[in-house]
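Have a look at this one before I ask anything.
Every protein chain except one is present and positioned as in the full complex.
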């Protein structure tokens, strides 16, 4: 809840201002969720299983093979199942829906813009994300810019890790969502 | 205004913590706007009237017909007039500009990313939106992630309803923007 957050922050302020000047502040999430999502990219032969598709590509590239130069210029649209554990076949608790844009020529980096649409006994609502995903790093932080339903007006940080990567066909991301503004 | 919001939240906290534990909290918007916008998608024959165009599509699809499989993979760019009522021919108070991405294979869902650019006697500024739009539901909530001008630093929730839908040529959305953080 927002008021709680504000009181916490105020307390943090009192503590932070009295000791350890220059030390990095640490905030405690008001809510945390760890979820996985699974992406199977369309390669021209897996239409039945694919959960994502290349829909834009730079000049000279096509829509069934990720572009050369670290896929620079590819936009993929996805509708990926979200699970509570790292098993693709676990019952999904929602869908991750949106796009990733490969936006670097000399390494693998993507801009992510997507929603988690959750619909389970535990959670009902959406969470909206935007951020840079330099996929070769072990973990990457992106912004949680808003939410609806159970996540009404929430903000936070999502820490993403590549939990599995199988060529250009399948990858699985672990998403540790830490909300710092709850309502 | 932010301070007002914080005081309100604090009061809400006092009330909420003393009674009805477990009951869903209700917040009151600090500002509310109801607007309509109108989308006419380019189909190869309506260049003069069209306000949006398909610019990306999955393999095998084209740019004048929305893709099969619930339009999965289509990205449309739009510049739609915003009106105060549900009449396409009312004087526009601004433009809705951005994109929608059809991102589900088995139902109609889009990811929305767009701005309202308002320029009327009543409102001058922009409002930025991102969120999932499962278009078959009666109403859908998306995030208002920021604003400029009269909407400086605002955040909130926009409730979207399809007010009219005429085949794949015209649709009209009613947008009820509720700001919960005003400055």
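Every chain is named by a letter (A and B) in the order it is written, and numbering of its residues begins at 1.
Following the convention adopted for this analysis, contacts are C-beta pairs under 8 Å (C-beta built on N, C-alpha and C of every residue); 3 or more make two chains touch, one makes a residue touch a chain.
Being a predicted model, the structure only gives us computed values, none of them experimental.
Of the listed positions A:47, A:130 or A:161, the one in contact with the omitted chain in the full complex is A:130. Of the listed positions B:42, B:72 or B:102, the one in contact with the omitted chain in the full complex is B:42. By the touch criterion stated above, the residues of chain A touching the omitted chain are 6, 9-10, 12-13, 16, 25, 27, 55-59, 72-75, 101-105, 109, 111, 113, 130-132, 134, 141-145, 155-157, 180-181. If you put the missing chain back, the residues of chain B touching it would be 1-4, 6, 42, 44, 51, 53-56, 62-64, 75, 77-79, 95, 97-99, 113-115, 117, 126, 128, 130, 145-149, 152-153, 183.
We take it that only the chains that are shown with their structure count from here on.
Between the Cα centres of chain A and chain B there is a gap of 22 Å.
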